[in-house]
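Coming up: subunit A.
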Amino acid sequence: MSRVLTLWGSSVGKKIMMAVTGVILIGFIVAHMVGNLKVFMGADAFNHYAEGLRSFGAPFLAHGQALWIARIVLLVAVVIHIAAATVLTLQSKRARPVAYKKYAGDMVFSYASRTMVWGGIIILLFVIYHLLHFTTGDVHPDFIPGNAYHNFVSGFQSVPAALVYILAMIPLGLHLYHGFWSMLQTLGANNDKYNHLRRPIAAGLALLVTLGNLSFPIAVLSGVLKL
Partner candidate 1 sequence: MNLTLHVWRQAGSADAGRFETYKADGVDEHMSFLEMLDMVNEGLIKDGRMPIAFDHDCREGICGMCGFMINGEPHGPLPSTTVCQLHMRNYKDGDELWIEPWRARAFPVIQDLVVNRGAFDRIVASGGYITARTGSAPDAHAVLVPKAAADLAMDAAECIACGACVAACPNASAMLFTSAKVMHLGALPQGQPERYTRVVEMVATHDTELFGHCTNHGACQTACPKDITVD
Partner candidate 2 sequence: MDLKSNIPDGPIETKWESHKFDLKLVNPANKRKYNVIVVGSGLAGASAAATMAELGYNVQCFCFQDSPRRAHSIAAQGGINAAKNYQNDGDSVYRLFYDTVKGGDFRAREANVYRLAEISLQIMDHCVANGVPFAREYGGYLSNRSFGGAQVSRTFYARGQTGQQLLLGAYQQLEKEIRSGKVQMYTRHEMLDVVVIDGKARGIVTRDLVTGKIESWAADAVVLATGGYANAFYLSTNAKGCNVTAAWRAHKKGAGFANPCFTQIHPTSIPPAGEHQSKLTLMSESLRNDGRIWVPVKKGDTRAPDQIPDNERDYYLERFYPSYGNLAPRDIASRRAKEMVDEGRGVGPSGVGVYLDFRDAIKRLGRDVIAERYGNLFDMYANITGENPYEVPMRIYPAPHYTMGGLWVDYNLMSTLPGLHVIGEANFSDHGANRLGASALMQGLADGYFIIPLTIGNYLASTKLESVTADHPEFKAVEASVRLTAETLLAINGKRTTADFHKELGSLVWEYCGMARSAEGLKKALARIPEIREEFWSNVKVPGTGAGLNQSLEHAGRVADFLEFAELLCYDALDRDESCGGHFRVEHATAEGEAKRDDENFAYSSVWEFTGVGNTPIKHKEHLTFEHVHLAQRSYK
């Protein structure tokens, strides 16, 4: 624990925590997107998949247990990620109390890297909305517990809800793009031979996730996916 505390205590440690939690979150996002692609295979396949998530690990784990373990890991990761992000961001603001009159730095580094904080906040707001929408159904006008496919398609048939998803995917893409690249850097995936590939890989991953996620609301709105 004292090691973990030292890790938390130093800026590099927090950066490493960010990156490790980033890996978990990215892993989730990618898996989540791939899982959701099942929606294109029809209602049964998708509901089966949703149910599968809950019975995963049986007979060793009780119904829903695996899901809960995953949820806890995710939640912890999100909390650490946000806490570290907050502390680091405040520290940065403190580190330059007087701003420059002119600052060309804006041109030097990417739009993505500058919007990490705002991107993160938007993602957080999105996730809250998203949970209320698809998991608890609180903001879903036509929520049927247990029928994931129904909830999914009917959810996106509401244009405002679909728009929220579509718009949220842009900051998510940017956050992932810089986040993934930055994570490779922090975790020292650093090899002269491959360094020039890090940017394209990060961009590819971000693009894949964004396009995959965008395909869902668009497919519903355009009528490809129907109840």
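Picked so that all candidates are chains of the complex that A comes from, given by their letters.
Just so it is clear, a residue touches a chain if its C-beta (ideal position, glycine included) is under 8 Å from a C-beta of that chain, and two chains touch if they have at least 3 such contacts; residues count from 1.
Nothing here was measured: the structure is a model prediction, and the numbers come from that model.
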In-complex contact of subunit A, chosen from 1 or 2: 1
Residues of subunit A that touch candidate 1 when the two form their complex: 6, 9-12, 14-15, 88, 91-92, 94-106, 108-109, 113-114, 116, 178, 181-182, 185-186, 190, 192, 195
